[in-house]
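For this depiction, one protein chain was excluded, whereas all remaining protein chains were kept in their positions.
Chains here go by letter, A and B, matching the order in which they are written, and residues are numbered from 1 within each.
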Amino acid sequence: MSSSPTGRLVGARINRKEDVRILTGKGRYIDDVHGRGVLSAYFVRSVVAHGRITRIDVEAARAMPGVAAIYTGADMAAMTNPVNLLPPMPNLVGPTFPVLAVDTVRHVGDPVAIVIATDRYTAEDAGALVDVDYDVLDPVISCDDAFAPGAPQLFDDVPGNLIFTDEASFGDVEEAFASADRIVTDVLDQHRWSCVPMEGRGGVATYDQATGGLTYEASTQSAHLLRIMLAGFTNQPINQLRVVANDIGGGFGLKFAICREDIAVCAAAKKLGGSVKWTEDRNENLTSAGSAREEKLTVEAAVRNDGTLLGLRVSMDMNLGAYPGMASAFAIPKQILFMLPGPYKIPAYAYSVRVAATNKATYVALRGPWAAETLARERLLDKIADELGMSPVELRRRNLITMADQPCPMGTGVPLETMTAAETFERLVSKVDLDAIRAEQAAARAEGRLLGFGIGTAFEPAPGTAAYWANIGFPAGSEPMKMRIEADGKVTAFTSQVPHGQGHETTLAQVIGDELGVGFDDVRVVFGDTDATPYSMMGTAGSKAAMMATGAATVAAREVKAKVLEIAAHMLEASPSDLQIENSVVSVKGVPTSGVPLAQIAMGAMLAPGLMPAGVDLKLEADTSYDGETGGWSSGSHACWVEIDPDTGKIEISRYVVVEDCGTMINPGVVDGQVFGAVAMGIGGMLLEHSAYGPDGQYVAATFMDYLMPSAPEIPEIEIDHLEYQAPTMIGPRGVGEGGTVIAPAALMNAIDDALRQVGGTRIEATPVTPTRILEAMGVIPRE
Amino acid sequence: MKPAPFEYWAPTSLDEALKLLSGFDDPGDAKVLAGGQSLMALLNLRLAQPAYIVDLNGIAELSSISRDNGTLTIGAMTRQRIAERSADVAAACPLMVQALQQVGHPQIRNRGTVGGSLAHADPAAELPTLAVCLGADLVMRGPSGERTVNARDFFTGFLSTVLAEDEILTAVRIPAAGPGTGSAFEEVARRHGDFAMVGVAAHVQLNGDTIAAASIALSGVDGQPVHAADAGAALAGQTPSDDVFAAAGAAASAGLDPTSDLHASGAYRKHVAGVLVRRALKVATARAKENQ
Partner (left out) sequence: MTSPMTQRQITVTVNGAARAATVEPRRTLADFLRHDLDLTGTHLGCEHGACGACTVVLDGAAVRSCLILAVQADGHEVTTVEGVADDGAMHPIQQALWDNQAFQCGFCTPGFVMSIYGMVGEGCGRLSRQEIREELSGNICRCSGYQKIVDGVEAALSGEVTA
């Protein structure tokens, strides 16, 4: 336990409350829920990428002892409503599909039946007896496949497999390109990789036949949204449906909104009565849960020879897989393309995008879903710098929007304020000696060693602004909080956040403790239960919590504090503005002996209202929200040093530096942890992780032997420098969870290309960057 | 992912285990369980669904390390971690210590066995490659008694060996490293502890300033470990130099036609094989010099 130099909780590296149960193995994750009568669900899944189900026979499976029920796609369709997760929106065509596949399977792992049995072993045994015949259809694997004339159609209601298309233009793009000294083009072909939380998806659905109530204990990031959607798809009245969340083993975007399996499990529980538990195993998680980042971008820059950027044009193809999720189809491509100009002055910009349905698992949100924009842009900038013979530092400096330039609009017109990418960049640059690096590289080359250096800069919407979100078509909204002082003077706060590693039980207690003058241990944060917590659609996603939940906690605490001080003012015969609360005692400022314990006020208000001052509000509760004020942006700049073994293509990251600005840090340890984790994920994504499909749509990376997660030796020691720029908002903290995953790939890829450039290697245009790709780029081995 | 049902026996003697195996109508329906680090994963994934499991972990006589007259004998059920830390192994076969340090992670080696890795015969695994490099003898026993097969004849293809379905591998016998010898294990893997994309085990015997004999084996480049016999033989009588090592690398690599997979292309494996042979020979020779 420690506190900051000021004695305040905010700013202190306090040990997390969550860790007591986490470190001693007393957490409650989905698979930990068991007991008499909890049945286990297991999904039978398609082994073909695209096909018609011609026969499905469950009789032998149903007859197995221990099997409570088996529901095929047709059975499930009779118990649920068909699924379409996309809103009505121009140029967006959302297919409608059944909860479990009925006639058509559209990716390897597409669920075709659910087996409910006494335990998972038995359920898998029965699942093995389910007999399915498929008429194999030609699969659609790439975007080119999807859009080719005469391509197989995945959905009757999605002509040409085109789910979404969009284009926009800002400024005079034609003029920019006509007047440029040169046009620099770059291609980025990003591969598919996945969230891979250590706990897969899952939930325990319990239906009480006596009350008609359905409870779903879920591994979710958005309890309220899940509740609304589940109610709709299972024909359950919303007020008879309760979602709860306890410990969640990571999300990274995967557990936002709803998946078809959630619906099937709840529908099965309703039909059977009792409890049905589903935990996704790793095989299912890697094959069926969904993945992200499969985008191909072609970017062109109109450039003056002095390095000034005149304009950008980008076209993007995005591979959405089958069964679009709630937001990926439109919100993510729009975020990518809207953010692409980044923290640079881009007077003219145009983009276009096509999103394809293909025979792959669905495209999900993955930490920093818009990351392709930073990767494409930062790589393009290095390419421009190289062509112009300028240093990548100088090129960026010439074009970055600084604090002095703001307020000003970003390339896509959204107003910017307190966007400090340039400031993080300058701090980063002050920590590196580019001349020394170039000399070191030359010396190394003479010894036959290959060193590379790369940087990346970006800002992110954390939480963004209302204007930004309006452009994306995704509601920003306000953040609610309920709070009350209990009869013993301690505090219970109910948040709509659903933390899954972010430490909100700790950070919100720090905020509330400071605002209310109570101890860190006296604040309890309740989350995840839709019966107790206030409604918000988003839950925990999009790096909003640091500002929005902090804001909600602050507003709620101030409301409650005002009520306490009003009561105390009568008791102490002072004006509320002369009072303070410290260590749970209300006293007149400067007169410590005058104090009344908060507990006394609370107990009086609740148990002896007749003895309390007349005419004051005795309800020491708040049910309020925070509107986000003018929102905020977080920024970061990363530098990456690599050494490439020219004989084996192995890449070692020898040094990694982060400068980031997320405003006020509530708990620096938590912030550091988010940065380390985010960077590690970005590194893993670029070098190791690949949700790979074969040409026939077969899924290749179904175990951790093939889907490679970075382990400790693969991640370098990361140095972090924090700037804490304050926006002109009441609330100081801004989000920090995603920036590392967005910027790390750019810094790393730039370092790799920097290394390859020295030996005349070709640019890496496709990821992941494996040792094979390195040796191919160096011309040491032929391309496959 | 849970295993399919099976019947299970845990014999306490080798004879009992062998009797069980030969008693099944179809011994192909049975699998022996050693460390379980490979087999249990296959069972959990239902990629293997044997009707019978014969657990060897209760057979104490199969766990031993002994050295006599220039031969190091390791019982098949000896835990990899025990072998890794054994003074006898360090003295008689430093290559094994080096190879074992590349095998997975400590938790794998705490349970995995020397014999299990050899019998499982993953072509990217370290111990089979080491056995081929050193020309170890593998001892097995079946209903018709005990037989010994040299490692260079033992591995027949992907996850395949000459072990009959009713035979159990009991020990591996390795010629102890003498003076003037040095060995090295070099591998390239995607991550620390992964199976190698390509691995090389090299053993060099010096006679003064020239190479008396050398042996090279490669992992990850074919369905089974490759014994680069010609490249090794060509080193005899040569004076060690980087050019000589490079030529051996080229010779070893020339005959290879590795397949491509998610982790590396065939061309990559072929090229890096040559690189690692060169590196391994260099290190092995330097160690041999120190050992003279």
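Going forward, contacts are C-beta pairs under 8 Å (C-beta built on N, C-alpha and C of every residue); 3 or more make two chains touch, one makes a residue touch a chain.
Remember, predicted model here, so these are calculated numbers, not experimental data.
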item	value
Chains in view touching the one left out	A, B
Which of A:R8, A:H34, A:R182 or A:R783 contacts the chain that the document leaves out	A:H34
Absent-chain interface as seen on chain A, which is shown	13, 15-16, 18-29, 31-32, 34, 65-66, 118-119, 121-122, 196-199, 247-250, 252, 281-282, 500-503, 669-670, 672-673, 675-681, 703-705, 709, 711-713, 715, 717-718
Residues in chain B touching the chain absent from view	1-8, 10, 33, 36-37, 40-41, 43-45, 53, 55, 57, 81, 104-108, 110-111, 191-193
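Note that in this section only the chains that are shown with their structure count from here on.
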item	value
Between chain A and chain B, centroid-to-centroid distance (C-alpha), Å	44
Residues on chain B engaged by chain A in the complex (per definition of touch)	1-5, 45-46, 188, 190-195, 197, 260, 262-265, 267-268, 270-272, 275-276
Interfacial residue positions of chain A with respect to chain B in the complex	120-121, 124-125, 128, 281-283, 647-650, 688, 690, 692, 700-701, 703, 705-706, 708, 710-711, 713-714, 770-772, 775-776, 780-782, 784
